[in-house]
Each structure stands twice: as C-alpha cells, then as structure tokens.
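Dropping the structure in here first, questions after.
Take a look at chain A:
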Amino acid sequence: MPHLLLRRGRIVDPSSNLDVVGDVLVTDGIIAHVGAPLGDVRRDGDLVEIDCTGQVVSPGFVDVHCHLREPGREDVETITTGARAAAAGGFTAVCAMPNTDPVTDNQAAVGFIIRQAQRAAAARVYPIGAISVGQRGEALAEFGEMIGAGAVAVSDDGKPVASAQLMRTALEYARTFEIPVADHCEEPTLAAGGAMNEGVVSARLGLKGIPDEAEEIMVIRDILLARRTGGHVHLCHMSTKGSVELIRWGK
Partner candidate 1 sequence: MSTSADLGKDLLGLEELTTAQIQLLLDVSEPFKEISLRSIKKVPTLRGATVVNLFFEASTRTRLSFEFAEKRLSADAVNVASSGSSVSKGETLVDTARNLEAMKIDMVVVRHGSSGAARFLAQRIESNVINAGDGMHEHPTQGLLDLLTLRDHFKRLAGLRVCICGDVLHSRVARSNIWGLRKMGAEVALCGPRSLLPNAVEEMGVTVFRRIEEAIEWADALNILRLQLERMQGGYIPSLREYNRVFGVTRDKLERAPRDVLIMHPGPMNRGVEIDSDVADGPHSVILDQVTNGVAVRMAVLYLLAGGNPALAEAAKG
Partner candidate 2 sequence: MAPTRTIALDARAVARTLRRMADEVVELFDGTDDLIVVGIQRRGVQLADRLVEMIAEREGVRLKRGALDITLYRDDLQTVGPRPVVGKTDLPWSIDRQRVVIVDDVLYTGRTIRAALDELADFGRPSRIALAVLVDRGGRELPIHADIVGRTMDVPAGARVDVLVGDLDGEDSVVLVPPVDA
C-alpha cells in the first residue's frame, strides 16, 4: 500500500477542535501525522504526495439519511451510483433508508444491500431496516434478524408511523438491540395532499399546504413515547421552529 502525504491543506476536524493549514501523513493505511507542515519525508517505498493548497482535508462525512433506491427504482439511483456519489462528495459512510421496492424489512433484503455495497467498493453503506412489515404500519418487522444481517437502525421513513401504539412498541423492542428508531414526523391527516409548507406562499400559489403542526404533533408524541419507554428516538429531517423548541424541551 502506498503511503500518502497531503500537503498544505486546510485541516478541519471538529472532534479534535482543529482548523489549521498543514500536512496529513498516512502510512500503511494509518494516519500517522495531522497538523504542522512536515519537512522532507523519507521515501521508503512508494509515497504519493498531493498538493492540497486551497482544499479542505477532513475526516470522512457520514450521511445518516439517504435513499439509494435499490431495489425497485434503479432508474433513479442504485447502491453503486449512490455510494460513488457519496465518496465523490466526501462522505465515507451513508445510511440507506428502507423505503425501497420491495421494502427492506427482512434479513435477506438487508443482506442484499450489504453485498451490493461491497461490490460498489465506494463509500460504506449501512442499511436501515423497516419498523413495520412492508412499511404498512401494522406488524413489527424482525429487528433482530435485520440487525444480525447488518442493519444499524430501523425506520419507516417516507411514511410516518401513524399508530402511536406501534411507535411505542418499536421503541420498547429496539432497546434490546440498542438501535435508534428513526421517525418521519408527519401527522398524516393534517399533511394529506400537501405539496409545501402552509403559509402565504401556498395561499398565493394555490397549492395545498402542510401546516407546521403536522410535524410538531408527531415530534411531541415521539418525545413523550421515548420518555415513557426509554427508547432511542431519532427524528428525521426537522423543519420547523416549533420542532426545535420541542426537542430542546425533550432533551
């Protein structure tokens, strides 16, 4: 394996509170040096040197919420194209949501994603399994089997968990496996047919609006259920001021 020397990049790493211009040295696949500019580096074996002037050098990003669309909508995205796009954009790991067709709600489906990701050999892909069978919001999917196959969380993303009882059960059951339950917060009757946020713009354009409360009602419900069950809830794509205030209160 060649050694890698990244020269004069802007090194940004929030976890070590670092933001400096300097060098990064990787030897034998291990980061050996981060920070101050290095002088001449002895060339024992192959050394690839890259001038990173004007570039940012940082740890790989992780996208915990993406849609790779395979299986079912390979015309839009595949695991290969998605993993490559992620790598090209600086993301070394992505979590794939389970609203595929068929839904990623069992061990075999999770295994398929893992294998496709290995074949793609780009960003790492962590599958998220469905909360309910077929994302129909009725029966719990087999969390244990899916985790065993490589899933890292569960979600019915794309659809809200409409039933409070199902959400409660999911949060309780997920505790066994210490995985988060990610919810797409949208109260379905308030959001029905909506195309955009409700307000003067939706009034003007004649588009059916979705009121903030459609999100916030589900946010507070999930917070209260997490408090009751001790489960780990993850609230997806928050978009309203009210949600932020509720989450602050919940924490």
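A quick word on the picks: all candidates are chains of the complex that A comes from, given by their letters.
We adopt the following convention: contacts are C-beta pairs under 8 Å (C-beta built on N, C-alpha and C of every residue); 3 or more make two chains touch, one makes a residue touch a chain; residues count from 1.
Just so it is clear, the model here is predicted, and its values are computed rather than measured.
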item	value
Of 1 or 2, the one touching chain A somewhere in this complex	1
List of chain A residues in touch with candidate 1 within their complex	195, 198-200, 202-209, 211
